[in-house]
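The complex is shown incomplete by one protein chain, all other protein chains being positioned as in the whole.
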Amino acid sequence: MDMSGQTTPSDLLGAYRSVRATTEVLASPLSAEDQTVQTMPDVSPTKWHRAHTTWFFETFVLGPHDPRYRLFDEAYSYLFNSYYEAVGTRHPRPERGLLSRPGIEEIGRYRAYVDDVMEELLGHGLEPDLSDLVALGLHHEQQHQELLLMDIKHVLSRNPLHPVYRAGTAPLGGVPPKAGWIEHDGGLVEIGHRGRGFGFDNEFPRHAVHLTPFALADRPVTCGEWLSFMDDGGYRRPEFWLFDGWATANAQQWEAPLYWSRDPDDPDRWLVFTLSGLRPLDPDEPVCHVSYYEADAYAQWAGLRLPTESEWETLASAHGDGDNFLSAPSQQGPPHPIPAVSTNAMFGDVWEWTASAYSPYPAFRPAPGAVGEYNGKFMVGQQVLRGGCCATPAGHVRPTYRNFFHPGSRWAFGGLRLARDG
Amino acid sequence: MDMSGQTTPSDLLGAYRSVRATTEVLASPLSAEDQTVQTMPDVSPTKWHRAHTTWFFETFVLGPHDPRYRLFDEAYSYLFNSYYEAVGTRHPRPERGLLSRPGIEEIGRYRAYVDDVMEELLGHGLEPDLSDLVALGLHHEQQHQELLLMDIKHVLSRNPLHPVYRAGTAPLGGVPPKAGWIEHDGGLVEIGHRGRGFGFDNEFPRHAVHLTPFALADRPVTCGEWLSFMDDGGYRRPEFWLFDGWATANAQQWEAPLYWSRDPDDPDRWLVFTLSGLRPLDPDEPVCHVSYYEADAYAQWAGLRLPTESEWETLASAHGDGDNFLSAPSQQGPPHPIPAVSTNAMFGDVWEWTASAYSPYPAFRPAPGAVGEYNGKFMVGQQVLRGGCCATPAGHVRPTYRNFFHPGSRWAFGGLRLARDG
Amino acid sequence: MDMSGQTTPSDLLGAYRSVRATTEVLASPLSAEDQTVQTMPDVSPTKWHRAHTTWFFETFVLGPHDPRYRLFDEAYSYLFNSYYEAVGTRHPRPERGLLSRPGIEEIGRYRAYVDDVMEELLGHGLEPDLSDLVALGLHHEQQHQELLLMDIKHVLSRNPLHPVYRAGTAPLGGVPPKAGWIEHDGGLVEIGHRGRGFGFDNEFPRHAVHLTPFALADRPVTCGEWLSFMDDGGYRRPEFWLFDGWATANAQQWEAPLYWSRDPDDPDRWLVFTLSGLRPLDPDEPVCHVSYYEADAYAQWAGLRLPTESEWETLASAHGDGDNFLSAPSQQGPPHPIPAVSTNAMFGDVWEWTASAYSPYPAFRPAPGAVGEYNGKFMVGQQVLRGGCCATPAGHVRPTYRNFFHPGSRWAFGGLRLARDG
Partner (left out) sequence: MDMSGQTTPSDLLGAYRSVRATTEVLASPLSAEDQTVQTMPDVSPTKWHRAHTTWFFETFVLGPHDPRYRLFDEAYSYLFNSYYEAVGTRHPRPERGLLSRPGIEEIGRYRAYVDDVMEELLGHGLEPDLSDLVALGLHHEQQHQELLLMDIKHVLSRNPLHPVYRAGTAPLGGVPPKAGWIEHDGGLVEIGHRGRGFGFDNEFPRHAVHLTPFALADRPVTCGEWLSFMDDGGYRRPEFWLFDGWATANAQQWEAPLYWSRDPDDPDRWLVFTLSGLRPLDPDEPVCHVSYYEADAYAQWAGLRLPTESEWETLASAHGDGDNFLSAPSQQGPPHPIPAVSTNAMFGDVWEWTASAYSPYPAFRPAPGAVGEYNGKFMVGQQVLRGGCCATPAGHVRPTYRNFFHPGSRWAFGGLRLARDG
């Protein structure tokens, strides 16, 4: 699905319907109670995601561009603004879970109300600028589809009953081959979006970067490899850790990736909480739900390092494949990483932490208007991740796509790939 | 309704059915989302109250006394234990709002399951000890009915939409008369429960207390009187405040009772959030949702003091009346204090903070067994309140009844009555 | 030494010189660095105590009563006010340790400056009101002498070098006898200050109290007895603990009294940090530096209870003795509790936690003026302790003397005596 401004009106309408419907499908296994809970400030309730993605169209498309449009509820401007300062004050993020009203039925009505107007608007064809805003809104909603899954996984994980989001067969994988290296001679390369098709402002402009020779592993690190790190005292030996990472690991008492727990019946075995409930750890799967701090410590332990985003993009543009995405035809059961079978597996399964801080590209310009707050204002203190994951909607990522999280975050589907100097 | 051990089997069965049904009636206006939210550690979700009161009967009556009884769900022993250390570990109180499961339907099934077994048990008549435990469970559930209302009021109050728990006519009151004094000559008196009918262990034993001459006001302080305190700088003048109170008032930026807010259209007018939504302040109502710190500051400002619990009980036993209780025939609309009309109004409307710290009576003995944790272990750092309030089930309180909260708590329906030395 | 208003002018001048000199003697073993550090908000630096006690005379005696008096430094009104709201704003308590200036020499000059004027004033004889204020200032300074010792003990204890405040022979004691009981038949008694000699406002008025029959142990609980409590799981068994106490003990990871530590060379042996450094625990000494929560848990474990302050005062007035006070002729080495040898030992050694919350006596009136903030505004959330301790200046306490701390405090020299119903 291509949701860029170059599509025909009917393509855009079709994309709109498809993306909006997917959100509802993702929420459908969840009760009113499930959709209400917030377990930490980073997490938002499911119903908030459903409303906020709707608010985006109301606020940036319908409000400014349709003079006859009447807001569904004026209070929603305040309740469902995430972080856009230019459009007014907002309800504090850590308090999203304090709101029992509006309930999920009311939010369903809100979505239907906005969809009606949007679909009528899209039926008539749009000016390119507006069409771009709608496309942005759809990519935005796809990002929230992944967030919805990350968030509900965290919510359910905090419940001693280990609830199941959606039952499912364990995805099939296999034993991944021993990792090999993909080498590159370095030199002057170009990275960044070429300008055809949709891209977020942070992917622009395309620009030259000089690389020294390097090599990347041909698959992500697996849970089995991570167990070796743990068995070698990985979480107890400060020599592998960044200073801030060691402080965080101790303060939060990390001893394994998020969602791993010891089997109460056999403390030597590990269980992992998934969207289909608690199950034994599969050592062949890519390791997931680790922070940047942990990923970097692992790389130090291995005597290696993490890739930069330039290195990653250079190889991914040339070689990358991978198809374990949300709703991809091959995906069985709810999203979960599966063992790599390809030696070019760079997309899907797990986001890969890079050694690159999230900074503006040279001559970066934020998008004009309020949506200019989309990316630029987060460009400090975070690390770039690349490649998408099993909870990222199929078709949403590109080789140039830049995701970013604070280095201590673990609730994203974040894993790692090793790198070395050439 | 008398729920003590002296009742006949059919009385106890009737009481059981009535109390249990009342809890469900109180929860009935609330959606699944409403019943799930926890807005501060002191607050519990509605569905937790519904489950915990059921857990009480399961844990203290059915489990120990009915060998054939099978737990509805073993995990509930952990999830719905409030603070009883003797019966095992428990889910942390501040995390009650993180649990989306079990949902309200499942909790409804839990209640029905336990009610079926309980009703069969009660139908056969019980040993006195067991009968006493059932009576305790019913009084316990009545306490949680009040907590359920306190808690949902807090939950709804944190929502910018100002949701209504239950629509209702503003209760009728009238202009209260100027406060008069009820005088007492002091001397040796007796306080505490005489032993007929139900009483909590903290009301025993009855014992002699020596009082110096004193007088109590014949009605609680009103909102209008509180406005005079505020207008005179009550919240800005440290000379009226206890040291800990002043620190708390500043840290929490108090400038009025909880649930008061300035009218956005006229900042000189005050609105008050009630269980029937936001409405203008009625100056003739008893002031409510003030902490002990505020109550004491008010008394200092007035050049007076708060009553001790011995003084209060002495006069209430002789003179007290009042009928604004939950579900009392005279109560219209959802619970809210109404202007006093009687000069003996000592019960209902608002709990009255006393100057007495919550301590054991001389020769106090906790109840035997796990229910001995009911009261005794809270006997430090809290203040006694007397008289019941508009959210207390009718019939639940007595002149000897001792309620208690930390001095900074404001979410109970707490008000005050003035006292002076005789 | 009697520092009440009834003394002759030369008595008061002598008392002034003696008390002021004692403070300097207590500070004399401490370096400039020692006198500057604050290790927790409750603790004040030594130099702050030296200045604040001087500020008291400047602010309440010299400033208001001597029109020619010129402040030593205007900024000190702000820096060295402890908690008197009526005399203006003050430097925040938790930030006292952030002040390197004024240094100890400057504070020495401040003390000398005020002493010169005070001694001249006292030489002329004073009006009774002013004489009472001076006496209050001296009792105030004696309280700060004890605080100075409590605080520097905490400061030195946080240093891994285990510094010594003052070297000293271990005080002589002996093996205390098995505890016996002192019984009382109860009935109507009187407690509170009779009005002859100095007393703080919180000791007034004398009033009748009705007691039920009771008995008190004839000596405090010892370290050896406390070890039995610990060996029986005292710090791990919630059934003995008040609810707030258990929460505090867990949050602060208590496993023994403050200042106890395991011998690194033999973890089964306990060491105790004292003002003369680290030394082996003496099982015959009264246990010290326990909180109210711990004292109450011990009493519950023993199947007994703590005394009320009325019970304590009734017996202490009749029977009490004890002489392990600061600078008492019998005190050897720096202040530390010693094994009891008398069966009437109720004074000195350790303050004894009582079951009584710190509340106003019936018809209590705070002292007029700013010094009225001395006691009354602390009358919530604290527990009364009685009897004085080894760091209390000899002559400072009386049977009616009421000390008070929050129930979680451990840095005072607090111990306990058991009680039972008669």
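In order of appearance the chains are A, B and C, and numbering begins at 1 in each one.
The rule is short, and it goes like this: a residue touches a chain if its C-beta (ideal position, glycine included) is under 8 Å from a C-beta of that chain, and two chains touch if they have at least 3 such contacts.
This one's a predicted model, so the numbers in the text were calculated from it and none came from an experiment.
Looking at the complex as a whole, the chain kept out of the display touches A, C. Considering the full assembly, C:Thr39 is the residue among C:Thr39, C:Gln143, C:Ser261 or C:Ser327 that touches the omitted chain. Of C:Ala51, C:Val117 or C:Val155, it is C:Val155 that touches the chain left out of the display. The missing chain lies against chain A, touching residues 83, 85-86, 188, 207-212, 214, 238-239, 241-246, 292-293, 296, 305, 308, 355-357, 359-360, 362-363, 377-381, 383, 407, 421.
The chain not shown here touches chain C at positions 31-37, 39, 47, 75, 78-79, 91, 95, 97-104, 155-156, 158-161, 163.
We adopt the following convention: only the chains that are shown with their structure count from here on.
Graph distance from chain A to chain C, where chains that touch are one step apart, equals 2. Of all chains, the one whose Cα centroid sits at the greatest distance from that of chain B is A. Chain geometry summary: the mean Cα position of chain A and that of chain C are 59 Å apart. Inter-chain centre distance (chain A to chain B, centres taken as mean C-alpha positions): 46 Å. Rounded to whole angstrom, the centroid-to-centroid distance between chain B and chain C, based on C-alpha atoms, equals 38 Å. The set of chain B residues that touch two or more partner chains is empty.
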